[in-house]
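The complex appears here minus one protein chain, its other protein chains still in place.
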Amino acid sequence: MLKKKLALAAAVAGAAGLLLSLPAITTAVNKPATTVANDGRAKCYECHDEIKAMKEGSKHAKLSCKSCHDKLDAHISDPEKNKPVTLIDQALCGKCHKAQYDSFFKMSYEGAARKEKGMPTGRSPMQDKLLEPYGFTFEHNEPRGHAFMVIDQFAVDRFQGGRFQFKDGWKGVDKSGKTWDVLVDNKEKNKDWKPLSQSAMAGNPTCIQCKTSDHILKWKFMGDKDPKAKWDRTSNIVDIAKDTNNPVGCIHCHDPHGAQPRVVRDGLIQAIEKDPAANIFSKNGKTDLKVISFRDGFRKIGVMQKTDSRMMCAQCHVEYACGAGTQWSDGKPVKYEDQRTNHFPLKNAKQLLEHYKQLDFFDFKHTVTGARLVKFQHPEAETYAGSVHDKAGVQCHQCHMPKQKGKDGKMFSTHGVIRPKNHIKESCLGCHPKSTVEQKLYEIEAVQNYSKGKMRKAEYWLGELIDTYAAAQRAGVVESVLTQAREKHEEAHVLWEYWTAENSDGFHNPDLARDSLTGSITASKAGVKILRDALAVAKKDEVKK
Amino acid sequence: MLKKKLALAAAVAGAAGLLLSLPAITTAVNKPATTVANDGRAKCYECHDEIKAMKEGSKHAKLSCKSCHDKLDAHISDPEKNKPVTLIDQALCGKCHKAQYDSFFKMSYEGAARKEKGMPTGRSPMQDKLLEPYGFTFEHNEPRGHAFMVIDQFAVDRFQGGRFQFKDGWKGVDKSGKTWDVLVDNKEKNKDWKPLSQSAMAGNPTCIQCKTSDHILKWKFMGDKDPKAKWDRTSNIVDIAKDTNNPVGCIHCHDPHGAQPRVVRDGLIQAIEKDPAANIFSKNGKTDLKVISFRDGFRKIGVMQKTDSRMMCAQCHVEYACGAGTQWSDGKPVKYEDQRTNHFPLKNAKQLLEHYKQLDFFDFKHTVTGARLVKFQHPEAETYAGSVHDKAGVQCHQCHMPKQKGKDGKMFSTHGVIRPKNHIKESCLGCHPKSTVEQKLYEIEAVQNYSKGKMRKAEYWLGELIDTYAAAQRAGVVESVLTQAREKHEEAHVLWEYWTAENSDGFHNPDLARDSLTGSITASKAGVKILRDALAVAKKDEVKK
Partner (left out) sequence: MLKKKLALAAAVAGAAGLLLSLPAITTAVNKPATTVANDGRAKCYECHDEIKAMKEGSKHAKLSCKSCHDKLDAHISDPEKNKPVTLIDQALCGKCHKAQYDSFFKMSYEGAARKEKGMPTGRSPMQDKLLEPYGFTFEHNEPRGHAFMVIDQFAVDRFQGGRFQFKDGWKGVDKSGKTWDVLVDNKEKNKDWKPLSQSAMAGNPTCIQCKTSDHILKWKFMGDKDPKAKWDRTSNIVDIAKDTNNPVGCIHCHDPHGAQPRVVRDGLIQAIEKDPAANIFSKNGKTDLKVISFRDGFRKIGVMQKTDSRMMCAQCHVEYACGAGTQWSDGKPVKYEDQRTNHFPLKNAKQLLEHYKQLDFFDFKHTVTGARLVKFQHPEAETYAGSVHDKAGVQCHQCHMPKQKGKDGKMFSTHGVIRPKNHIKESCLGCHPKSTVEQKLYEIEAVQNYSKGKMRKAEYWLGELIDTYAAAQRAGVVESVLTQAREKHEEAHVLWEYWTAENSDGFHNPDLARDSLTGSITASKAGVKILRDALAVAKKDEVKK
């Protein structure tokens, strides 16, 4: 029975040949290592003493190496020739952590499927105009739960021309699980398959690193090319998609050897290492993150002493550059060979334009104005940083993964990642015990009402800027004036678009939302004024003639 | 008691002088005719043996002719001089078919009254721009139930200038029943009455044939002029409205003599007869519809052996031309004398532009671009044809008229014609017993979310095309370029507008919706590109000068 239990537990990483340098990590281990269990692990530790340091004395100390690794005997007999197999599936972890596992995959009907943001009632009603001609204009949906993060990314019309579809059609739209149990590759079924009309061919390997943990041992740090890496930033997106079987795994946030809280996403680790004292997570000039490098820097992980879900969630819930782009300085393309296609700024709406100018990178040009624009991802971490709740020490999981009672009567953190508005009792009232659900909902909606008001205004003025630009251009307004207006567009765009990508409608940081969105309006109005003035002068000149 | 029951039952048609040729219909009769009842019918059968063929042995065999016909004695005494009276009111049928009758007239609060489609949250948020100057821009409401189909048609602002209003004002907006118990004719009340501001004078006799069965004996096949027909396509619309007392009757779908399933709408019968092997209802090259012609073709009905609600509903839930229009070929008007003002294409969104070009007919020109446009009716039948559900053999009534238990404990098909989304248990779970209501609702909404997303995009691009056209025209772009753009508008319009007229937001046929709506976007974008390119060249030329 005990043996069975051990065999069920989950662990990953620890691939053969890892060179580990972890002087710091021992601080994360709570209990001193004792005599190791007689299950063969001693042999493993002969080469992998870094694993020993993490594992012995930890919550996972009782687990045999075989719990999560296959073909160990072959590996031991010829370590260079035979690599062990690492089991990465969430189901393995789920055997012990059943409540967490079940909550992750439990269908939530709260997030509607394929609900376009570009609707009058959506988060970005004017996106077709404001983002022309970018890929997101082909389909840009409100998000669903984590269980759908890979599936929805592959099935969306802007990804590979609609090549991947739900196997059961619309009847399959609420199924999650293994990617290729749910989706079908239409080109595989039909060699003459053609992309759907009004679809795009977007998608890139970097982006996938935020959706899944499947490539954790096949991807070099930052996605650089390497003979040891199956995939890198330049890999064929379809090939990597076909090799992606699971949404983000337990191991993204939990070290399997020692059960320590951790992060694995390279861009985040790089960004924190660049500025350890003053990044958005640091407190008193430091961040509780020990970076451990494996295999001469082939791979890095960051381990925390105490859970900081702000960092764990920031592996994906951030703005990051992942697609090819262009340089501000000379208009030259930035291709996937360039590490800027896997880049975490960790900056907020007000800082990002400057950041991307310094990085010399932008995503696309607007069709009408030619403005150099950025499309953001989902910058929740940067938005939250410095907010009232952040300053009070609240972390993401307290609102989005509240404790609940499992079937076994024990409390656990729900891994379904809920929308607090729909679960105010669990998410809010723990810290606000004197409030009622009705009251907290009212307050949340007040913030969102206000922020949405500013978003709609920002969109109106961006639209006005674009239309006036077109009119000015047609009227022959001089290039120097058009350039000024275009730069106002660049400024206004960044300050606005961030909020259509961010998922809280301002709640994560109402002050930042206000500052940023009114900044967008100010920039757009300035651009409109420049153009209107020029048009008025042009008219006057014409009349004189 | 038995006698009373018999006397209550309903039947219609069988007007004097009908010449019936129905060799085929006998196949529809299940039981062989026996000795006829001793209630006077034998005398009727002397002239009307076609009625005998339909009636004897049928479910209505026991009913006396007097059940549904008055003044028979006078008719028998002088058949040419005295026409019998045929009772057409649903209430007559309702005496036996009480559950069906009650469900038809039961008020449903699900369909809101006078809810304009041209709202940000409506089905056609940009219609005022995209349909300018067509009548529907004056008031275009989301549909209510069948009990309101005549009333709502007459009371809408685009019909006869708002002449007909609810008798009890807004307090009467939820009353149904006899038309003129609910509505009032303001011009009758006040000779100086003037049309309401911002109303239209639309409406035509053909359209009314889809709203009521009242004119079934007064309307020649296809609405052609005839001394025997009280009404035809050229009749005064107000006169015919004043003679319209009931919404669509039982007899539209149920033959009163023999209770067989049937269709009576001329346009549908004509369209099926034109292409019996390959119309949207045919299976294995044929359609189960026997067309019976009365009075030398004065009137036709189509009788089925087995209920096919796809055809029954297609009497109205189709696109059809009913108003005056214009010819593509020479710009000449098509007036009501022309049979093209009562025409069922039975084609879907992707086929209709070509169809109407071949028919040489369009409805109106767009004010800004001059594009020749079509306004669709409610093309549910064409949309559904070829869908997943259609291929699976599902018919309209299975989802929209599900069986329910009546007050008498017996199951009956609800004739209220429900919105399945609000009644998923009854409408969906019969065929999908493993699903939950929540799940099916989620899937339906997924389709609708996606389709609405495409609708909004199609509208954005049509708007952009119209605006760019206006700019190009003002900038003096040459007519040949404008013509190309205008033709793109014609193409894009048809592929879009169909979906604002169709009532399922894509659910009836998601693939068709996607194809058609993205086709619209492609056409609009092509038009915009033509114009933008021309504008850029125009600008360049100007600068050169």
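We call the chains A and B, going by the order they appear; numbering starts again at 1 in every chain.
FYI, contacts are C-beta pairs under 8 Å (C-beta built on N, C-alpha and C of every residue); 3 or more make two chains touch, one makes a residue touch a chain.
Being a predicted model, the structure only gives us computed values, none of them experimental.
Residue A:Gly453 is the one among A:Gly331, A:Gly430 or A:Gly453 that touches the chain not shown.
The hidden chain makes contact, of the residues B:Pro143, B:Gly386 or B:Gly476, with B:Gly476. Residues of chain A that touch the chain left out of the display are 120-121, 125, 388, 438-439, 442-443, 445-447, 449-450, 452-454, 456-457, 460-461, 464, 471, 475, 510, 514-515, 518-519, 521-522, 535, 539, 542-543. Mapped onto chain B, the footprint of the missing chain covers residues 107, 109, 112-116, 118-121, 128-129, 137, 139, 141, 169-171, 173-174, 196-198, 470-471, 473-474, 476.
We take it that only the chains that are shown with their structure count from here on.
Note on chain placement: the centre of chain A and the centre of chain B lie 50 Å apart, centres being C-alpha means.
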